[in-house]
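Of the protein chains in this complex, all but one are displayed in their positions.
Coming up: chain A.
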Amino acid sequence: MSAVQMSTLTSPMARMIGRRLLLSVLVLFVVSILVFGATLLLPGDPARAILGQQATPERVAALTEQLGLDRPVWERYFSWLGGILTGDLGFSAATQGPVSELLGGRIAASGLLLVLTALISTPIALALGAWAAVRRGTRTDSVLSGSSLVLAALPEFVIGVLLVVLLATSVLQILPSVTIARPGEPVWTRPEQLVLPVLTLALVVIPYVVRMTRATLSEALDAGFVEMARLKGLPERTVLMRHAVPHTIGPVAQVFALQLAWLAGGVVVVEFLFRYPGIGEALIDAVANRDVQVVQAITLIIAAFYVLVNLAADVAGILADPRIRTSSGVDA
């Protein structure tokens, strides 16, 4: 393929990706306004909330000035946004310290949970989905599809509690039912406490990927080009690996990214359930204490992550769609 050909092929795609990128930045901007604006609905004086009811009026006035609460709203918004972008996430009323200090280790702990879950669940889910697709219409398929339908219906905490019942308390007692690391101790020093949270999240994610893989691969296996490959006399394994599987990479990459997005929400409940010291648990604590700056910072972090992985999913979809890749006149 010549260079000229390449550039004509990629330009509409690059345009689509560029537009998608721009849209994400815009969405994130509006999201930040929404998160900031939500706090304006709060009753009461934030400076007094931080200092407590016993504070003298002078101290409240001093903190009001220090926090810039006497400035106009839009000025406060931009200084807040500037702070967020440079790593200054605000001040926690509950811990009486900077939010970034509170969240540093927790972001790593939550990230570990997400990465482990994604690494474990992806190959399993892809294999099960492919198995169901190849055996579609058989008993294997109906067992796999049926069980993923059941699992997909269950809320995260229901799966988690059922696992605790089965593996940590009532039936077997082979795993810790909550995180046993002391505060400040990294979670990976005791790997056994990671098993149940990761297993719960994996069981939340796997059914979706199985169902998506099965659907797209079945479609590919029934498609004309696969039939053609078969009629040429290629062995079934070659047909599957060379012709059908590449067709599913786009949708599957998309699902994978969407699953990370899904986990960003699910991790909150699962961390609470297992008292896992990540940002999800911090969010629940902050909501319960109405520690608004922490809630703001965490919701914004989760939303940004969510927007980014959704963007990645869309880009993967655009890159993999042969209709967009080969036609030059697409403008969707």
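Points worth noting:
What we mean here is this: a contact is a pair of C-beta atoms (placed from the backbone, for glycine too) under 8 Å apart; a residue touches a chain by one contact, two chains touch by 3 or more; residues count from 1.
In this text, contacts and distances are computed from a predicted model.
Per the UniProt record, the chain missing from the shown structure is "ABC transporter permease", taken from the list "ABC transporter permease", "DNA-directed DNA polymerase", "succinate dehydrogenase" or "Stage III sporulation protein AB".
Checked against the hidden chain, the listed residues A:Leu63, A:Val187 or A:Val269 yield one contact partner: A:Val269.
Of A:Ala14, A:Leu34 or A:Ile180, it is A:Leu34 that touches the chain left out of the display.
The chain not shown here is touched by just one of A:Val195, A:Ala223, A:Ile284 or A:Leu319, and that residue is A:Ile284. Listed residues A:Met16, A:Ala118 or A:Val164: the one in touch with the omitted chain is A:Val164. On the side of chain A, the interface with the absent chain consists of residues 23, 27-28, 30-31, 34-35, 38-39, 41-42, 149-150, 152-158, 161-162, 164-165, 169-170, 177, 261-262, 264-266, 268-269, 272, 283-284, 286-288, 290, 292, 295, 299, 302-303, 306-307, 310, using the contact rule stated above.
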